[in-house]
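Only a single protein chain was left out; the remaining protein chains are all shown in position.
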Amino acid sequence: MNYLQEIAYLIGSVGFVIGLKMMGTADSARKGNLVAAFGMAVAVLATLFLNETGFHVIGNLGYIMGAIVLGTVVGTLMAKRVQMTAMPEMVSLFNGMGGLAAALISIIEWTHLQHTGETVGLGLFVPIVAGLIIGTVSFIGSMVAWGKLNGKLGDFRFPAQQYINALVLALIFVAAYLTFNGIGSDRMMWFYITMVIAIVYGLLFVFPIGGADMPVVISLLNSFTGVAAACGGFLYDNNVMLMGGVLVGSAGTILTVVMTKAMNRSLTNVLIGMVGSNSNGGGAAAGAGGSVREVQATDVAIMMKYAQKVIIVPGYGLAVAQAQHVCHELELLLENEGVDVKYAIHPVAGRMPGHMNVLLAESSVSYDKLIEMEDINPEFNTTDVVLVVGANDVVNPAAKTDTTSPIYGMPILDVDNAKQIVVLKRSMKSGYAGIDNALFYDPKCGMLFGDAKESISKLVSEVKAL
Amino acid sequence: MNYLQEIAYLIGSVGFVIGLKMMGTADSARKGNLVAAFGMAVAVLATLFLNETGFHVIGNLGYIMGAIVLGTVVGTLMAKRVQMTAMPEMVSLFNGMGGLAAALISIIEWTHLQHTGETVGLGLFVPIVAGLIIGTVSFIGSMVAWGKLNGKLGDFRFPAQQYINALVLALIFVAAYLTFNGIGSDRMMWFYITMVIAIVYGLLFVFPIGGADMPVVISLLNSFTGVAAACGGFLYDNNVMLMGGVLVGSAGTILTVVMTKAMNRSLTNVLIGMVGSNSNGGGAAAGAGGSVREVQATDVAIMMKYAQKVIIVPGYGLAVAQAQHVCHELELLLENEGVDVKYAIHPVAGRMPGHMNVLLAESSVSYDKLIEMEDINPEFNTTDVVLVVGANDVVNPAAKTDTTSPIYGMPILDVDNAKQIVVLKRSMKSGYAGIDNALFYDPKCGMLFGDAKESISKLVSEVKAL
Amino acid sequence: MNTVIQFIGENITYFYLIILMIFVGIELIGHVPSVLHTPLMSGANAIHGVVVIGAIIVLGHAESTDYFSLVIGFVGVFVGTLNVIGGFVVTDRMLEMFKKKPKK
Partner (left out) sequence: MNTVIQFIGENITYFYLIILMIFVGIELIGHVPSVLHTPLMSGANAIHGVVVIGAIIVLGHAESTDYFSLVIGFVGVFVGTLNVIGGFVVTDRMLEMFKKKPKK
């Protein structure tokens, strides 16, 4: 036992925990990421240059360094080039790579064991096969999620989905059992059969889930990969893999639950592909309820130009329409006219947590204009005009008033306290939660129909023309 | 290695963690205590009836059971009989018992090792002597805290306190070093000398600290005892002692910090016995500031009788005056007159966290009349009369307005939103924080001077007489 | 330096256990409302009564003629039990006062 390596692994594990803790608070989050990365560096270096007996350079160092350098270059380029709004795709892709690595390790180890012909006990078999199955499901699932978020893959639902999935899951266990008990070359075959069924399961698992629910799925697959890494920890009696893997497995699971809660979804509903998905298509047309006042860009432009204080509430529609840049333009224009303009950031506006921060920061809106929900809510009653851009659920008063509403209890932006409300969306269709919004029927509220980007462009030229 | 015992210890450790977690939420707190107790029972039973090789009854079972039964009977009686307001004393006493047990274990082990004449390595020496020192300090310190809370011991401050304490601490280490390096019977002597200096340190450590700060000290000594228990875990390679001890050591330390923060004190200030203590004596007379309106019990009685809604704000003075019962009487009386009466519970009103809950519950005020700060604050502006009974800091508006105030930032009860305020206290003296209170100079505020119990009794008879 | 490394290396599992448990302790307490501080302190107090197990082991292994160990051990088990039982009972009594209020 080489103590230095063990100590390095301990440092790595502690780095992961402290890093993750710091990532949980906005102020220290970025440093936390660095702390976790430092822990990883220590652990990797200890693996390369220490072994059971002392300082010792690992075999095939050339190949290893080659792969690491290649991975570093490619990974950095991808991560640096990706559009801010495409972050979930990127995370999903990298997550899949981790799952793939876990599966590949299992494949090599098993092949190796078959060659040496050793008898394999359960203690060795379980981590290998669990790593294979979980890693494969995570890999395939992440790829599907990636494709869906990219728009390359659509939703695909099939009847009796849950039963079929349960059946496939059972088949995996049967195949794993046969892998353990098979003899000679059969065991290799059964191993690959297990893998193939795991691939099928990965496909069936993620395909039916609505595109809008993908962040939840990615978070779940993330915790899967953590468990797969922990299997590697068992296999090599490697504490840092075990600890890092278990940490992500546990934190990832809780994160998934917390995330679904923040979105007012249940994990079960997400997994069986219920609701949620219809937000992509636009959902059902609005149900019964009062009359709606349509307004024209000219009127809105006048209203805003002569207002003292305007708050912009961005939502998913702003992201889809890619209207963040023109929105920033409008903001600057109004500020020039002496109007006080702010953005009200709801934590789950959009399709991933923090979506709006990322989006608006990208179009170089300054940070101190982005006000979090709790801080801006008291400001609405001193606001002349609220411009709701492609947001719907996050301004739905049903969350406060209607106990039967699926979003009841979700904290919302209290836009109805403002003097005037203008909503920019294309139709009366509902948002992610698929429910009607009483705000649109409020006498103070005017609807400016049309694509968010086009509507805002019109507003910009009208304000300029005034 | 007997697996069953190890598993029982694992269950015990997990029980402690889950129990403590549940104790952190009001709804599950009581169950959490039971879960922790269950973990303890499992661990003790495993020690009694299992050993390294399997089922095996421990030696001297008669004596052990005798001591356990005796401890159980005495402990239960003491815990059941104690007055609710004397809880901190009780906790302190029990904490001291734990410290004593740790010290006794060390004494026996060391004596035993001296008899067998084995050479003692650091790995054995450190847990034994650390257990002795920490256990002793915790024991003596707790006893002093107990005496102070009881009122049997007063404060005792001496010059250059910090330096003397640091010196004594250094002496402990010297004595411990000599214990390790001494030879033959000298080592036993040095061991006892170490103990004696630890006793002195325990006395010097707690004596100067103000009586009102005792909850903080007890919490700190509590975490000490945890560490002492963890030393025992090292000594016997016993996982449940190690885990339970470390858990309390860490949780106790954080609890101490969190507690001092909630009271707007710093741990350093508490430890060097600054401020805080003057609240016992009553503190300095109020500084400059406007004129005060004194009111008579008759006027207050009329005001309350014809009010629609009265909120009572209990504070430390209510506890000192033991006015909880007569206060409940007043409440019932007013309710009979059709007045809506509620209690506003500030989390750190009184001298221990939760003091007011415990106190009022004891005088059988019904639970749904005790409203927590966050819930009652919005209600004050619909309240006709607020009766502040022996509370001061928790209603001091300086916490919101005066950035230089030592209590700035502490959440307070917004009593100044009410239509009328009546404050019951004996004088214009300040409270725990030792600062003046602008509320008393508010034109809406009347002062009813006198002992809280007497004043309320007067109010009761006046209301009856009306 | 080398002895320190060796010490840590030989007891690496202890270090993992202790460090993780410290994290658990910190996280558990960080978010507790202040009204619960007293019962929490009291509950933690009962938990460190686990030291009674050490006293039981000591007393259990004392020779029947070793009166010193028997007496001190007896006292140890007694005061340890006081800590455990008294601690849990007192905590329970306190928490009774914090009963869940009926939902508004």
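Labels A, B and C are assigned to the chains in the order they are written; within every chain, residues are numbered from 1.
Throughout what follows, contacts are C-beta pairs under 8 Å (C-beta built on N, C-alpha and C of every residue); 3 or more make two chains touch, one makes a residue touch a chain.
For clarity, every value in this text was computed on a predicted model and none was experimentally measured.
The absent chain, not drawn in this view, touches the displayed chains A, B, C throughout the complex. Of the candidate positions A:Leu124, A:Ile302 or A:Ala361, contact with the hidden chain is made by A:Ala361.
For the chain left out of this panel, the touching residue among A:Leu104, A:Leu124, A:Leu267 or A:Ile302 is A:Leu104.
Mapped onto chain A, the interface with the missing chain covers residues 12, 16-17, 19-21, 23-27, 29-30, 32-34, 36-37, 40, 43-44, 47-48, 58-61, 63-64, 66-68, 70-72, 74-76, 78-80, 82, 84, 87-88, 90-91, 93-95, 97-98, 100-102, 104-105, 107-109, 111-112, 215, 218-219, 222-223, 225-226, 228-230, 232, 234-236, 238-255, 258-259, 262, 345, 347-348, 352-355, 357-358, 361-362, 367-368, 370, 372. Even with one chain removed from view, chain B keeps its contact list with that chain: residues 1-4, 6-7, 10, 13-14, 17, 21, 239, 243.
Remark: the residues of chain C touching the chain excluded from display are 13, 16-17, 20-21, 23-24, 27-28, 30-31.
To be clear about the criterion, only the chains that are shown with their structure count from here on.
Spacing of chain A relative to chain C, judged by their CA centroids, is 41 angstrom. Chain centres here are Cα averages; for chain A and chain B they lie 44 Å apart. For the pair chain B and chain C, the distance between C-alpha centroids works out to 17 Å. Shared interface positions of chain C, defined as residues touching 2 or more other chains, are 23.
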